[in-house]
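Everything on this sheet refers to the single structure shown next.
One chain of protein is taken out of this complex; the other chains stay put.
Note that the chains are named A, B and C in the order they appear, and that numbering of residues resets to 1 at the start of each chain.
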Amino acid sequence: MTDTAAPAAKSGPRISGAFHRLLAFSGLIALVVAFSLASPNFLQTQNILAILQATSVNGVLAIAATLVIITGGIDLSVGTLMTFCAVVAGVILTYWGLPLPLGILGAILAGTASGFVSGTIIAKLKVPPFIATLGMMLILKGLSLVISGTKPIYFNDTPGFNQIALGSAVGSVFPAVPLPNGVLVLFAVAVVAAFVLSKTALGRYTFALGSNEEAVRLSGVNIDRWKIAVYAVTGAICGVAGLLIASRLNSAQPALGQGYELDAIAAVVIGGTSLSGGRGTVVGTLIGALIISVLANGLRILSVPQEWQTVVTGTIIILAVYADILRRRAL
Amino acid sequence: MTDTAAPAAKSGPRISGAFHRLLAFSGLIALVVAFSLASPNFLQTQNILAILQATSVNGVLAIAATLVIITGGIDLSVGTLMTFCAVVAGVILTYWGLPLPLGILGAILAGTASGFVSGTIIAKLKVPPFIATLGMMLILKGLSLVISGTKPIYFNDTPGFNQIALGSAVGSVFPAVPLPNGVLVLFAVAVVAAFVLSKTALGRYTFALGSNEEAVRLSGVNIDRWKIAVYAVTGAICGVAGLLIASRLNSAQPALGQGYELDAIAAVVIGGTSLSGGRGTVVGTLIGALIISVLANGLRILSVPQEWQTVVTGTIIILAVYADILRRRAL
Amino acid sequence: MTDIDKSFPGVRALAKARFELLPGEVHALMGENGAGKSTLMKILSGVYTRDAGTVLLNGQPVDITSPRQAQDLGVGIIHQELALMRDLTAAQNIFIGREPRRFGILDERQLNRDAAAIFASMNLKLEPTVRVETLTIAKQQMVEIAKALSYRSRVLIMDEPTAALNDAEIAELFAIINRLKAEGVGIVYISHKMDEIKRISDRVTIMRDGEYVGTVPGADTPIETIISMMVGRTLSNDTLVIPNTADAPIALEVKNLNRGREIRDVSFSVRKGEILGFAGLMGAGRTEVARAIFGADRRESGEIWVHGQRVGISSPKDAVEAGIGYLSEDRKHFGLATGLDVRNNIALASLQRFTGPAGVLDEAGMQKEAVGYIRQLAIKTPSDTQEARLLSGGNQQKVVIAKWLLRDCDILIFDEPTRGIDVGAKSEIYKLLNALAAEGKAIIVISSELPEVLRLSHRIAVMCEGRLTGILPGGASQEEIMRLATLRQSSVVESATQRKTA
Partner (left out) sequence: QENYDIALISKGFQHQFWQAVKAGADKAAAEFGVTVTFEGPETETQVDRQMDMLAAALSRKPDAIGFAALDSQAASPLLQQAKDANIPVIAFDSGVDSDIPLTTVTTDNVAAAALAADKMAELIGGEGKVAVVAHDQTSRTGIDRVDGFVNRIKEAYPKIEVVSVQYGGGDQLQSTEITKSILLANPDLKGIFGANEGSAIGVVNGKTELNSNIIVIGFDSGAAQKGFIESGAMAGAITQNPVGIGYETVKAAIGALKGETLPKIIDSGFNWYDKTNMNDPAIAAVLYD
């Protein structure tokens, strides 16, 4: 492996690497092909846009969760934090009547602050991430209800707000492809997260922490600081998810959010990121999130009865991951 | 504990060991004291019985989850598996009209079989436990709806059935302490699980797998078999939980169960079992489950508004675990 | 460092320990397993905080409370237990915390270039971008060394850096040490290999049971003196006796074993009562052969015969059932269940034997056996219920050995069995292996220490690049072994004929 020797030996793995990376999509592609054959309505522009739109919120949450999972941690609060950030935006824009940019900033800051708190509890108090973020999940769930007054906050006074997710910057240029902005936001978050993970010190420490936290500490790195930073970034991304969902519903729904963490984590794990940390990719997470929404959409399009939808979804999730394992083993 | 060394050296750690084990309850005790001071209704026999009763289902589920968590795995399907087992009992007793023991047997067998399937997927196909049991969670959820015909199954034709959880064998002897049978079942499950964990080969392998699976494999142990066995036992315990909840509601509610896994896992982790495996105790899990129900009960008794209940619960869970960490550090 | 105390729950690791290091000096720290060497050095490098005592650096009292602070003060350490981030590349590991950046963005090319430069200065052939996880223990150890060098510390602590290394790498390391010495770096050198101490150290400090015993000059103190200071008695040095096993039945026969580039057509056999040594350079494929026989890895082709019967081995369980035991070279990842206590680690491979009716375990029986081995192998532990991860490195190794002794296999494959084990215990283990052979067990010993191979083996198999290049009789010369160990593919034909005669 360590041979720097023959270029022939080098190109071999490279080609197969690209090929196998393509195969990673195979579960997703198989699903898409199957549904397209089964229903003529599946592979229509509108439906594809609907699938992408349905992926946007869970996709962003899953990317947020990816970061902490790579550190070997977990964040159960992503769902309720998303809601909390949406409510904060609602309070700023609707209750206080401040301008849109402040609402956006507020939501993202609220997410960052909450992630900072989670990270501090984990890094400084050594509370296990599961407990710290479970606690935060409950706290944020309650706080969302409290600050919203247990009712949805509508954004009717901020007309531009629903453009965040529903408008279509692409569509205004290419009317044939009215890609909703929400999907653009998802891709933007993905690109930024992938960049952070692969090119910045924060990303390096994210992998290092998940790989061997003690070794990082023994290397003289201030692991507390970096751990807190990872949770804060995760929180900030949840803030983006909060803006997306609020924009999509044109309201901040304070009771929503619990249970969403499971879908987000599922997307991460389906995408090949290991819950024990040290490895993971944003692209994998995106694929995982897409598999979940394609499945949900396809089964609905096929009018599969709802009770069977869950059975099929469960089975296919297991099979998709198993196929991915076989692929890696063949690698 | 089993030092064969000097008796002097022995007594030292023993005293402090017992003392510290007592302190493990400290979070729980602090909560009880606080609620007792805050409300005269809290420390009443009836309320204590209500708390214990409220702990029974989650406690049994949490014990089930403890086993797989000690192996370093996880079981997200405990909640819906519980429901599935309840529905199986309903089908056997109500739809088929068979006698009670067959219903009990059927529920526990259904649980064991499902655990066996999860375990096989994990051990043989090498699908990560999170995914395998997430898939099973969805499959079981759907199947419960399918086999029940999406409606509750009542046990009105099996009069003895609700005695499983609600009757009081203790109360019939000591009328002053009408301890519900459900609580006895919880304790019985706890005792058996603790015995299995500490005294049997299965228990030893449970810890060994969580500690270093590869080392166990290289010791010539058939790790697949033991892993499957652990998941099967977990499933069987979920069967008991299914009987408990069905007996309490005198019906099998096919839609209930999702979300219960989080409470169960929370109890396990609050009880000091590490999600990375290799360590954990049944007593800890019981304490964890009790902390959760005491909190819920106490806050309701105090009529704290619901939105604040979640905030307080989240905070106290973090604090309780933090207190436990401080205690261990002092150890 | 003077009067250093350190206690762990149930263990007094250090009691008034003392150590002194001059610039430009190589100062060896010696002691039995569990003497407190690593603990003392962890205090110096900020991993542990001391309970009592003073640390002076350049005459100034210092209080080192974190690894970071130690680095800033110019103290670097190579830990005994590898502390690498397995999912990162070699270069990323080396520069963790000090990544070169451009405009705030990691400069990966610079990083790899810097790492490559360090490797080049060490004469190490290693791609900076390879993931550490895929490296053998020896290569990982070299990455650790590279990392420690990259800090350019004034004080460099090396805690058993050569335990996993082969002669060639050791020679390279010593060249590096001499260079650093010339630059005025003070080096603390911990090792259980006595010849190294003689070769490299200026002074030797000896510890016993957490206490300071004495400091002697390295070059002109006889080894026997040092050993007796370490263990408090003198050791007899028994010589190799080769029993005549020519008529003994063949216990294990391996025919045409193949797997990719790592194992190429390996065939050999071991007789009952025979110790077959495996020699070869790092990466020769000895571990691979052992793992393939044991069923730990899949093999592409090849037959395994035990006591004249062909056995199908597809998992370690099959191997153990066929009477084969395998002690891995990587105790941390493949040997020890770190969360379990000593007793259960020893019993781990033999749990069936202690399982009574209804699956209930016979704790008393397990304890008896465990205590027996703790005594026999002199495992330093407060009790048999101590968690295995809290033992010193050498004692952990003994626990893993005990596991296989208790399992009582007919065929034992020991991969680097004495890694990290002190001289006293080493000779105990040699005696034990000889006794096991005398009992009629067939034993394979893989070792990177030629003296060990030479001292133990009745026959010596030598590997190079996945091939078995020859099997030599016991007591063969080092030169002959090295010749076979570096025998490239072109000359394999020759070795094949040799194998027949062996």
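Rule of thumb we're sticking to: contacts are C-beta pairs under 8 Å (C-beta built on N, C-alpha and C of every residue); 3 or more make two chains touch, one makes a residue touch a chain.
Quick caveat: nothing in here was measured; it's all calculated off a predicted structure.
Engineer: Would you mind listing the shown chains in contact with the chain that isn't displayed?
Structural biologist: Its contacts among the visible chains are A, B.
Engineer: Sort through B:Val32, B:Ala54 or B:Val91 and give me the one touching the missing partner chain.
Structural biologist: Result: among the candidates, B:Ala54 touches the missing chain.
Engineer: Quick one: which of A:Ile70, A:Ile108 or A:Ile301 touches the chain that's been left out?
Structural biologist: Here the residue in touch with the unshown chain is A:Ile301.
Engineer: Any idea which of A:Pro99, A:Gly160 or A:Gly259 touches the chain not displayed?
Structural biologist: A:Gly259
Engineer: For the full complex, which residue in B:Leu249, B:Val282 or B:Val321 touches the chain that was left out?
Structural biologist: Going through B:Leu249, B:Val282 or B:Val321 one by one, B:Leu249 is the residue touching the chain not shown.
Engineer: Check the options A:Leu249, A:Ala267 or A:Val282 and report the residue that touches the missing chain.
Structural biologist: Final answer for the missing-chain contact: A:Leu249.
Engineer: Extract the touching residues of subunit A with respect to the undisplayed chain.
Structural biologist: On the subunit A side, contact with the omitted chain comes from 39, 41-42, 44, 46-47, 50, 53-54, 57, 145, 150-152, 154, 156, 162, 166, 245, 248-251, 253-259, 293, 296-297, 300-301, 303, 305-306.
Engineer: Which parts of subunit B are in contact with the chain that was left out?
Structural biologist: 39, 41, 44, 46-47, 50, 53-54, 57, 145, 150-152, 154, 156, 166, 180, 245, 248-249, 251, 253-256, 258, 293, 296-297, 300-303, 306-307
Here is the rule we use: only the chains that are shown with their structure count from here on.
Engineer: Hey, which chain ends up farthest from subunit B, C-alpha centres compared?
Structural biologist: Result for the farthest chain: C.
Engineer: Could you state the distance in Å from the CA-based centre of subunit A to that of subunit B?
Structural biologist: Each chain's C-alpha centroid was found; their separation is 31 Å.
Engineer: If we count contacts the way the header does, which residues on subunit A are in touch with subunit C in the complex?
Structural biologist: 1-4, 199-201, 203-204, 207-208, 210-212, 214-222, 278-279
Engineer: Of all residues in subunit C, which touch subunit B in the complex?
Structural biologist: Per the stated touch rule, the residues are 9-10, 294, 296, 315-317, 319-321, 325-326, 328, 333-340, 344, 348-349, 351-352, 355, 358-361, 363, 367, 371, 382-385, 403, 407.
Engineer: Which of the residues in subunit B come into contact with subunit A in the complex?
Structural biologist: Subunit B reaches subunit A through residues 76, 121, 125-128, 130-132, 134-143, 145-146, 150, 258-259, 262, 265-266, 269-270, 274-276, 306-315, 317-318, 321-322, 325.
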